[in-house]
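Beneath this line is the structure, given in structure tokens, with notes to follow.
Of the protein chains in this complex, all but one are displayed in their positions.
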Amino acid sequence: MMRVDGRKNNAARPIRITRGVQKGVPGSVLIEQGDTHVICSAIVEERVPPFLKNSGKGWITAEYAMLPGSSGQQRINRDRERASGRSSEIQRFVGRALRTVIDLRAISEYTIQIDTDVLQADGSTRCAAINGGMLALALALKHMVFEQLIAELPRLGWLGAVSLGVHQDQVLVDLDYKEDSAIDMDINLVSTAANQIVELSAFGEGRPVPDTVFGTVLALGLQANRAIIATLQQAAREAGLHV
Amino acid sequence: MMRVDGRKNNAARPIRITRGVQKGVPGSVLIEQGDTHVICSAIVEERVPPFLKNSGKGWITAEYAMLPGSSGQQRINRDRERASGRSSEIQRFVGRALRTVIDLRAISEYTIQIDTDVLQADGSTRCAAINGGMLALALALKHMVFEQLIAELPRLGWLGAVSLGVHQDQVLVDLDYKEDSAIDMDINLVSTAANQIVELSAFGEGRPVPDTVFGTVLALGLQANRAIIATLQQAAREAGLHV
Amino acid sequence: MMRVDGRKNNAARPIRITRGVQKGVPGSVLIEQGDTHVICSAIVEERVPPFLKNSGKGWITAEYAMLPGSSGQQRINRDRERASGRSSEIQRFVGRALRTVIDLRAISEYTIQIDTDVLQADGSTRCAAINGGMLALALALKHMVFEQLIAELPRLGWLGAVSLGVHQDQVLVDLDYKEDSAIDMDINLVSTAANQIVELSAFGEGRPVPDTVFGTVLALGLQANRAIIATLQQAAREAGLHV
Amino acid sequence: MMRVDGRKNNAARPIRITRGVQKGVPGSVLIEQGDTHVICSAIVEERVPPFLKNSGKGWITAEYAMLPGSSGQQRINRDRERASGRSSEIQRFVGRALRTVIDLRAISEYTIQIDTDVLQADGSTRCAAINGGMLALALALKHMVFEQLIAELPRLGWLGAVSLGVHQDQVLVDLDYKEDSAIDMDINLVSTAANQIVELSAFGEGRPVPDTVFGTVLALGLQANRAIIATLQQAAREAGLHV
Amino acid sequence: MMRVDGRKNNAARPIRITRGVQKGVPGSVLIEQGDTHVICSAIVEERVPPFLKNSGKGWITAEYAMLPGSSGQQRINRDRERASGRSSEIQRFVGRALRTVIDLRAISEYTIQIDTDVLQADGSTRCAAINGGMLALALALKHMVFEQLIAELPRLGWLGAVSLGVHQDQVLVDLDYKEDSAIDMDINLVSTAANQIVELSAFGEGRPVPDTVFGTVLALGLQANRAIIATLQQAAREAGLHV
Partner (left out) sequence: MMRVDGRKNNAARPIRITRGVQKGVPGSVLIEQGDTHVICSAIVEERVPPFLKNSGKGWITAEYAMLPGSSGQQRINRDRERASGRSSEIQRFVGRALRTVIDLRAISEYTIQIDTDVLQADGSTRCAAINGGMLALALALKHMVFEQLIAELPRLGWLGAVSLGVHQDQVLVDLDYKEDSAIDMDINLVSTAANQIVELSAFGEGRPVPDTVFGTVLALGLQANRAIIATLQQAAREAGLHV
């Protein structure tokens, strides 16, 4: 399969990061992965969900939405009556990943609320949400230290997220929208720089995929995420974080 | 009252317009009025609300929302169960204004859906939504001509929107957030280049305002809107519209 | 424009007030402005919204609804899933006006809940809701003194509300339903006996209105509201309030 | 048990009926049973629910709500998110009773929507809703003949509704609010002039009631309903219906 | 009327009870009345509704739902936006009945939550829900004693529930689905072993029923409930309750 933009199968799209796009937000990041643009904010609130009251642990949670104009002429309806099934699934995926990044006892009883809003969608939006959210979270933690809400920066388990597609047993890295629509199976992999798997989801409504392909999927996905993590850490260092 | 940023009482903040921020959207505009940033999209759909079926008339409607991180550390909850009272009020205000811009028979039975999402809020977001929505609407009409959905560009009644505040009988133009919180009465004026009033709302929970001040309010507001309209029209011309 | 019922352009419809229509309600008023009939109740509750806890301030809020049969053969659906956009907009308008009537510190941490239900609608229902709500509120305050919830009657800033229409640059006072449907711009003015403007909204989906007409709008509206306030105060005096 | 207002155990409160309280509504009735006041409207709509499409049968349905001020100082929250369990139960009770009044084939595929809104509640509101709804329905049917929607008035099975209470094996007719709160079992009986039972509900959270008392309940209830039906029919005759 | 399964008019269907169908639930019962199968659970929670805070009284409440496949090929939609009118009515009926079973002061400030889910529906599901719920409640009370939440088993007012139908003045006991659809009036009777009536509802959209038939209805219904209560008590004794 020739890729839409001529990329090699194992090549992810370039990433561009802008910090501070929302004035006054502790962790504010615009992440652009190709034509997928996601604005991520991390806001600290002095509360925890009921099941963590008096536990000494904090919480990290995420919300995800697409702007109505993010998909071109096909308008996306707002989730005004409830989060749609798709939004629910994605924001649970994002939240679960980001909760593994630190030991939640390190932020005592604060909640860090990660919001990820897709300005423009060209595939892999949930991965971009995780990547932007990872950096926003790190920036928010630095802010918490600065505001003396916590004594020191918790140890951070940096992670990256990338999509992969399997098409006729070939593996593609970082799908754009057209590729996403054409492949047999869509995979999202969240992993660490040390090749540890944090989350993995694979599903498709096309042909099932032989298990033998999964070795390639993991190898290419882990490689891509190592590069993404390096990019995120570089942006963090530019913001004064010691990574 | 000395203004926060040293502006004169009758001075509006500079406006910056970026077109095409959402790939594939016929009318796509990012409008920045000072630190208030609103992303506006206009999408054409081949349907009308039930009360216009077989009427030969089209429809223009608007939705408004704030991103959770748009107000800094004070997170804005999403309207996930229903549009809040505030969002409802604002999007009705925006939609009513934009429906006066053309004769709705000129777009036969199409709906133009205007979405206005506040990326960053520093006062006057509803006015920025109208201004950005006005331009997005004009661009979408041009697209309809291009796609031969309509035969020619309808006659456009360009309008601008500006906020004004009354504080101890002084009138301020284009309030930022801090000013908005401090004044006695908050006014939003939508008007045309010919000084015709399209919509006006004035309310406050502070001191009532003597009727004699209203002359100044109208004069300064109409003047500001003429300048805003000129800015919008300039951007339209750059996009190839004959205005 | 000849008016439907032969009134002069500057003539409001006669007002009829009945107190005590709901047994046991501190402030209970049926207000009839022509064929627009609104039942208003003001009930005192020992609570405030979260943002006023421990502030020493009370709260005044309003709800608005139309009975299903209030508009004749065209049944009005109940707001059973949420307040409609129109109801939200109106009750925010009513609540904001009534909150300016007293200094909220004067009722310490009580909420006065104003309910306005339209039994019969013939235009200007939101103004009738404010006028009836104003009187109900005054009666509820008297009740609070009687029950020793507050030490003395707060200083009351009496206000009145009236609708105005602009049609081909002519100004009509107190629109009925047919007039409301025919005019270019619909204006609602809330003001005090001292000609101070409390709230103003003007919108229309017809022709925009030249700014020069606004002088007449304000003059006629302020005059009408002075008469309305006199009527409300007379009813208050009959209920034993010293006004 | 001495009754609150000195009535005999088998005495219902006086009924007062006002027709035409909502201008333009085909069937418009204000019914007052003592201090319980319910406004009832019957509106004809040219549609049926999906399960009756092309069945040749019409539909009669009812909604019930209490105004927030109907219960004095204890405000009733509006059913703004959904009909409450209580409202659902009552309006199903009212709708079922009124659907037995005519053969639904006689109104072909029209829906008659009965709305019953409690202005003031002093017990037995659901019975007053049925009684007022019965008359409103009859008036709406007359209107349908007048408008030539149906050829002739359907045969009407007039019914009445009354509440009864059992307290220490004594039976009380037509409970007011205080009585309703004090008794062991609350019964609502809907029946015809020919002593036929249309609906009956009996429940209580107090002492269960021996079956031997039920004979008295039925006898007194049927008697009261015969009188209620006579009153409703008299009002119908005054409106020109041949009953 | 010949009954579908050849039963005599006064014969209820056989009842089969299985305890412990949900591991770990204090009161867990599967009740089968003919082909109507309802799974009932009673769970104890350490809370009461707001109106009982600090009252020394506990609460018993019920929920009712049908599984989507419970009615064969006609799928039942889930109550995913709200409890439907029918579900609301039924669960209020069930909850009211079960609250009469004990003096609520005997369980101090605990709530016993009864859930009744219809696995298979063949008529009379609300009665089966009450019967199964009665037994589940008794088992939960035994569990409360065992867990020392309460000192001793409260005095239990055992009750049974049965449906009856009137068809052309004949009375049928315990209707199945086909009978339920064919009769003139559907009656649900909840009563005690001592022939005391706890709840009664009778409604139909067919022919009204003469009052003279009600004697037979009560006699047959009370008789059926005495047998049902004996069955429930036998099952309770097998679970070690002293009844």
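Letters are used for the chains, namely A, B, C, D and E, taken in the order the chains are written, and counting of residues starts over at 1 for each.
Note that a residue touches a chain if its C-beta (ideal position, glycine included) is under 8 Å from a C-beta of that chain, and two chains touch if they have at least 3 such contacts.
Keep in mind the model is a prediction, meaning the values are calculated, not measured.
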Of A:A128, A:A161, A:I183 or A:V209, the residue in touch with the unshown chain: A:V209
Identified contact with the non-displayed chain, of E:D35, E:D103 or E:D169: E:D35
Chain not shown, touching residues in chain A: 81-83, 85-86, 88-89, 91-93, 96-97, 99-100, 157, 185, 191-192, 195-211, 214-215, 218, 222
Contact set of chain E toward the excluded chain (per top definition): 21-26, 28, 35, 39, 41, 43-45, 63, 65, 67-73, 75, 78-83, 113, 115, 117, 119-120, 122
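Note that in this section only the chains that are shown with their structure count from here on.
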Identified repeat of the D-E interface (over half of residue pairs identical), from C-D, B-C or A-B: B-C
Distance from the mean Cα position of chain E to that of chain A, given in whole angstrom: 50
Inter-centroid spacing, chain D versus chain A (mean Cα positions, whole Å): 59
Inter-centroid spacing, chain C versus chain B (mean Cα positions, whole Å): 28
For chain B, residues contacting two or more additional chains: 81-83
